[in-house]
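Omission of a single protein chain aside, the complex is shown with its protein chains in their original locations.
Just so it is clear, A, B and C label the chains in written order, and each chain counts residues from 1 on its own.
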Amino acid sequence: MSKKAMIKITLKEEVLDPQGKAVLSVLKSSGYNNIKDVRVGKYIELFIDSEIENQRSSKDDKNAKNKLDKEIKEISEKVLSNPLIEEFSITIK
Amino acid sequence: MSKKAMIKITLKEEVLDPQGKAVLSVLKSSGYNNIKDVRVGKYIELFIDSEIENQRSSKDDKNAKNKLDKEIKEISEKVLSNPLIEEFSITIK
Amino acid sequence: MNNRYIKAGITVFPGSNCDFDVHHVLTDIFNVNTSFIWHKDKPKSCREYDFIVIPGGFSYGDYLRAGALAARSEIMGLLNDYADNGGIILGICNGFQILLEAKLLTGVMLTNKSLRFECKYVHLRPFNMDTPFTCAIKDNAILKMPIAHHDGNYFATSKIINGLNKNNGIIFKYCNVTGEITEDANPNGSLYNIAGISNEKCNVMGLMPHPERSSEKLLGGEDGGYIFKSIIKYIKEK
Partner (left out) sequence: MAIKAKVKKENYKLFGLSLDEYKKISELLGREPDDFELGIFSAMWSEHCSYKSSKVYLKTLPVAGDNVIIGPGENAGVVDFGDGDVLIFKMESHNHPSFIEPFQGAATGVGGIMRDIFTMGARPIANLNSLRFGSCFNPKTPYYVSEVVKGIGFYGNCMGVPTVGGEVVFDECYNDNILVNAFTIGIAKKDGIFLSSKCEVGNVVVYVGSATGMDGMHGATMASEEFDSKKNKKRSTVQVGDPFTEKLLLEACLEAMDKKLIVSIQDMGAAGITSSSFEMADKSGHGMTINLDAFPLRTPNMTPIEIMLSESQERMLLACKKEDFESLNAIFDKWGLNCVKVGEVIDENIIRFNHHSKPYKILDVSTVVNGPAYNRPKRKPKYLQKILPIKINDYRIPKNLNEIAKRLITHPNIASKRPVFTQYDYTIGTNTVVPPGFSAAVLRVKGENKADKDSKNKGFLLNVGGNSRYTYLNPYMGGALAVVECARNIAACGGNPVAVTDCLNFASPEDPEVMWQFSEAVKGIKDAATKLKTPVISGNVSFYNETAKKEGDKPTISKIYPTPVIGMVGFIEDVNKTVTPYFKDEGDEIFLLGRLKGDLGGSLYMDLVHKDFCQKPADTDLDYEITLQNCIRLLINGGMIKSAADISEGGIFVALAESSITNPNKILGFTVDLNIKELSYAEVLFSEFEQAFIITSKSHSEQKLLKAIGDFNVNLLKIGVVSKDIMKINNTIELKSDIIKNGYESSLETVISAAHI
């Protein structure tokens, strides 16, 4: 069974978001007046090959899951986002 | 009560995603070998002022909700995404 | 060359930055009566202009998708009517992107396949000499012009491409020095090396390279000038 990790990356709350600002201004001038703020982030999907896991017995399952979780977190932190200005959240399915 | 609409925008499956490919190659060369594919999309948060809704009686609630849903959908379709290459999904909280 | 009676308009969006360059070339090189159209000024129509240029730049920072936000601004409604009535519109670079996003042209721009901004000289081969934008180009001419963009990778469904082919809507393709359409000559990954397309009536064209930056010998060539010469010729003969 192969898995999918979905990672949302957003700018930290107090970091300037020029994209969001520009989108907001266009929304306002298009008459969408009840939109108060816009933040633009990234959404990344990782498709994971879990062949290895398939071969495992069920008691290894939890271990494998933990390992996967850790790896995705590491990837999000080190490759996909810049912890100085961004934060991320992960969903694995 | 103010609301937040979260919109994920992804490239349609048949559209090539060079950015995803680039991330994938970085991941591979960093030894994350079980990542099979990467797709990079956008994640947009709209913060909605719902003061108007507050003033409403509860029987109007459903109507208001429908109206909001429609508006967010319209924004996603007409401004935030390009239907030729992208698709989107909306969550409102 | 007196072209002062020809009136050109250049749209200006917040973030447009090739507006002055186009203005310089139209007035100082081609002696056309040129003025800017600020996106918020609301002329009742654009009919007073013989042609309109949507110049390059980064309208609204190109933040969401290149051209996406400008395409939603009010003035696009006027340009739509203008085009419907046969008005000539040339969209250069960001202007091309805006025309696509505003659906005056079909297709979409993806990020360059290199994922980088690319500033370099390219060669172009015209494929339809029968348009307001190409009628002054000599037969078999290959034009050299610079590109400068991050999202110039033209993409479209096969249905759109079929439509373009049917109407001779593919106006320019990237080619090598000798005019061959090769992969090496494609600077951004565009489908079929497409560099410029038009609408069905051929009165609206989007072009990724910058003709205004190659309209003077001093700057390395005058090939871009043929695009403007064509428009002028077309208007004069109309």
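Keep in mind that, in the parts below, contacts are C-beta pairs under 8 Å (C-beta built on N, C-alpha and C of every residue); 3 or more make two chains touch, one makes a residue touch a chain.
No experiment lies behind these values; they were computed from the predicted model shown.
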item	value
Per the touch definition above, residue among C:C135, C:A148 or C:I181 touching the missing chain	C:A148
Residue in contact with the excluded chain [from C:F58, C:Y82 or C:Y234]	C:F58
Subunit C residues that touch the omitted chain in the full complex	14-15, 17-18, 20-21, 24-25, 27-29, 31, 40, 56-58, 60-63, 116-120, 146, 148, 150, 210, 212-213, 216-219
Positions on subunit A where the hidden chain makes contact	11-18, 21-22, 25, 78-79, 82, 84-85
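Criterion: only the chains that are shown with their structure count from here on.
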item	value
Length of the line joining the C-alpha centres of subunit A and subunit B, rounded to whole Å	12
Subunit A and subunit C: spacing of chain centres that average the CA atoms, whole Å	37
Gap in Å, rounded to a whole number, between the CA centres of subunit C and subunit B	32
Residue list for subunit A, restricted to those that touch at least two other chains	23, 26, 30, 40
Multi-partner residues of subunit C (at least 2 other chains)	64, 69, 72
In the complex, subunit A residues that touch subunit B	2, 8-10, 20, 23, 26-27, 30, 32, 34-50, 52, 71, 75, 79-80
Residues of subunit A defined as touching subunit C within the complex	18-19, 22-23, 25-26, 29-30, 40
Residue ranges of subunit B in contact with subunit C within the complex	15-16, 18-19, 22, 78-80, 82, 84-85
